[in-house]
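All protein chains of the complex are present and in place, except for one that has been dropped.
And then chain A:
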Amino acid sequence: MLTNAMCLPRSRSWGAWLGAVLVALLLLLTLLGPWLAPYDPTAVDVSQRLQGMSAEHWLGTDHLGRDVLSRLMAGTRLSLGTVVLTLCLILALGIVVGGVAGFIGGRLDTVLMRIGELFMTVPTFVLALFFIGVLGTGLSNVILAIALSHWAWYARMVRSLVISLRGRDYLLASGLAGASRLQSFISHILPSVLGQLMVLASLDIGHMMLHVSGLSFLGLGVSPPTPEWGVMINDAKEYLWTHPQLLLWPGLMIFLTVMAFNLLGDALRDRLDPSLRAGEH
């Protein structure tokens, strides 16, 4: 049977390398961005506002005279860090709820999954907006809102993974050897669930990034002076007619980041989980 994986194996590995290099660069910026930046990303200098590209300011300056390149570099930490934190929170929620539902089963399973289904009935973006409305705007609330609107999907996946492992003989053996249920869950089910979950999560980072930056573009996340890509686009939209380059760079960063993680996620999926290869995400 023909599957996707049979076409173009060469371009795939090329993409994987590109993704890996880009992700490595982004991680470097996340760690060192604020120190590598040539200027203070929040230093206002109105005499230098809206400059084009030059030797002093490689990517020019914004409406308050802040160096765009420095803001992009310093912004990596918040933009990418937010996404990673959100994903960790979702994974934690998903593992706890899905793990409990799948491993203990019974009525608790039914109740938890019904609640999860209820969360999945609301379109995720609408649910995230609703949660921000309830919790209030701000970065930490955006993280919480996205986690609360996505956990159910992960909980359902974890649950089905756990259930597929529940009947295995080695679990019975560990129970007979005197391990408590929690012990056997942690040492025998969790590692295998985590591995598969990581593959799925890596495919989702890009998507999550689009979600987070969309909300921060709407002005619901980080407050303005702080450098963050979505907010930079929001700031720059007033200058679309006169200085469109201000919109170009932060968007390009988001695009490149999402692309890098998509490339890497695809490669990771092909490498670690060939069974997923046939179906497209």
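By definition in this document, a contact is a pair of C-beta atoms (placed from the backbone, for glycine too) under 8 Å apart; a residue touches a chain by one contact, two chains touch by 3 or more; residues count from 1.
Rule of thumb we're sticking to: contacts and distances are computed from a predicted model.
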{"item": "Per UniProt record, name of the chain withheld from view [\"Nickel ABC transporter permease subunit NikB\", \"Cytochrome c biogenesis heme-transporting ATPase CcmA\", \"Integral membrane protein\" or \"NitT/TauT family transport system ATP-binding protein\"]", "value": "\"Nickel ABC transporter permease subunit NikB\""}
{"item": "Absent-chain contact - pick from A:V23, A:A37, A:L112 or A:V258", "value": "A:V258"}
{"item": "Residue touching the undisplayed chain, where the options are A:L36, A:A179 or A:L218", "value": "A:L218"}
{"item": "Selected from A:V23, A:L87 or A:L127 as touching the chain missing from the view", "value": "A:L127"}
{"item": "Residues belonging to chain A that touch the chain removed from view", "value": "1-4, 7-8, 11, 118-119, 121-127, 129-137, 206-207, 210, 213-214, 217-220, 233, 237, 240-241, 244, 247-248, 251, 254-255, 258-259, 262, 278-281"}
